[in-house]
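Okay, handing you the structure first.
Every protein chain of the complex appears in place save one, which is left out.
Let's turn to chain A:
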Amino acid sequence: MSINLDIRLKRADKVYSEGENISGVLLISSNSDFKHDGITLTVEGCVNLQISSKNIGILEAFYNSVKPIQLVNITCDVCGPSRLPSGLTEIPFQIPLHAKPNRVLYETYHGVYVNISYSIRCEMKRSFLSKDLQRCQQFLVQYKPDSSNCPQLPLKNNRKPITFELSPAKLTTGASGAPDFLLSGHLDTVCCSITKPLKGHITLVRCVAPVRSIELQLVRVETCGCAEGYAREATEIQNLQIGDGDVPQNIPIPIYMVFPRLFTCPTLLTTNFKIEFEINIVVVFDNNHLITNNFPIILVRE
């Protein structure tokens, strides 16, 4: 006798926002009828923080990981102890998604030191001799931009395009050993909508040495507060090449990057932790000399 338990959410993309109903179906299939001691559904969501081992010792990092911050915890009984017939049983459900008091639902995010995840769990209690059945299903949370308690940064009206110029003289680091070059570039904005790609263009005006590669690096900056102070860590999310080889001069090369899902979320600043993002424009010359230019960006959902 085998029993299969499955949760199927109604939305294909599994994206919900605060206040919405999570609706779906519990699917229970079995080849014979059976008894159970009750079915419950639990919606959970929490922020997991971890302190980098760079700041404190490895052992401490292991033990001292900051307590998870629970954002939501809803339990409801689907049905009490009863018998289920053989075959496929579908039980539809609907749970309103609300945060715990004094908490807001942050967007789902998977980082290195900060993880924000949400799941819906179904548990079926069985009698003394047989095992309980469990099934867990992740779902995603996104902000509803116009809602009142949205935790993302208020939209500052700084969506001006940015133009920049790079030359050995303007570099703070790596200027020595760099060939004579002039790069001019343009970014549409640094306050980006998370659903839209980052756009702009970069032009190699002149360069005495051949360029090997021009890259666009997306970096997350995670800050965790804890008893010992706070730790700020910058790690790479992805690195896209936009110019390959000795690119033609005086021809604009587009800057274009789609923000990856799950690994990015709207810039988040809370008392306990921060999630911020930056863009690095990296130029590698043929002699492996490397220059970078950093642009902090603000991600918003609108």
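Here, a contact is a pair of C-beta atoms (placed from the backbone, for glycine too) under 8 Å apart; a residue touches a chain by one contact, two chains touch by 3 or more; residues count from 1.
The rule is simple: contacts and distances are computed from a predicted model.
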Subject >> UniProt protein name of the chain not shown, from "Large ribosomal subunit protein mL46", "COMM domain-containing protein 3", "Exosome complex component MTR3" or "VPS35 endosomal protein sorting factor-like" >> reply: "VPS35 endosomal protein sorting factor-like"
Subject >> Touching the absent chain when the full complex is considered, from A:Cys46, A:Cys150, A:Val247 or A:Cys265 >> reply: A:Val247
Subject >> Residue, one of A:Asn73, A:Asn239 or A:Asn294, that touches the chain absent here >> reply: A:Asn239
**OP:** Pick out the residues on chain A that sit against the missing chain.
**Re:** 11-13, 201, 210-211, 214, 238-249, 251-254, 256-258, 260-261
